[in-house]
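Of the protein chains in this complex, one is absent; all others appear in place.
After this line comes chain A, so read on.
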Amino acid sequence: MNRREAIAAVGWILGGTLIGAEFLVSCTSSAAKVNKLFDQDQVTFLDEVGETILPATSTPGAKAAKIGMFMATMVQDCYTPEDQKIFMKGISQVDEESKKRFDKKFLEATPQQRTQLLTQLDNDQKAHQKNKKEDAPNHYFRMMKELTLLGFFTSEVGATQALRYLPVPGRYDGCMPYKKGDKAWAT
């Protein structure tokens, strides 16, 4: 039974329990859905993509900010259907590129391989953005990178550990000394 049939079946047993619906859907998908578009496997995958873009250094990386779930929420709620398709397809494209290059899926690749692959995809997206028409859609890796940056630096770990966060500064100093290595303000 595929997804469409499952939903049709649920429609037919109108008023039937939600447990039934979950059971029917689970015939085709082993991972639990986290929202309408994403399942847990995809969130795990995106956590690793995010962590490769912004890894733990002296401060935690994007995975610590639950970046996969953040991307899933943003793509579901904020993206147009067209961009959602590009993003979802992008998830499998990352794996395809990984297989082509290393003969294994992204999650099975070493950290060095992941970085190598995503660096290439980042170059691809930069070229794509440069050459595309203004209203043409963004490259899927641009989406992943943007969401990673936004999600990480506005997250609690990103804002308070990677950056400096002051909820209530209390005063303004327009000429504060700065030395290289001092962190930027989060907001």
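We take it that a contact is a pair of C-beta atoms (placed from the backbone, for glycine too) under 8 Å apart; a residue touches a chain by one contact, two chains touch by 3 or more; residues count from 1.
Just so we're on the same page, contacts and distances are computed from a predicted model.
Peer 1: When you check the chain that is not on display against UniProt, which of "GMC family oxidoreductase", "Transketolase", "Fumarylacetoacetate hydrolase family protein" or "ATPase" does it turn out to be?
Peer 2: Protein name of the absent chain (UniProt record): "GMC family oxidoreductase".
Peer 1: Sort through A:V43, A:L118 or A:M143 and give me the one touching the missing partner chain.
Peer 2: A:L118
Peer 1: Among A:S30, A:T57 or A:N131, which residue is in contact with the omitted chain in the full complex?
Peer 2: Missing-chain contact among the listed residues: A:T57.
Peer 1: Touching the hidden chain in the full complex, which residues of chain A are there? Just list them.
Peer 2: Residues touching the hidden chain, for chain A, are 52-55, 57-59, 61, 73-74, 77-80, 115, 118-119, 122-123, 145, 149-151, 153-156, 159, 162-163, 165-187.
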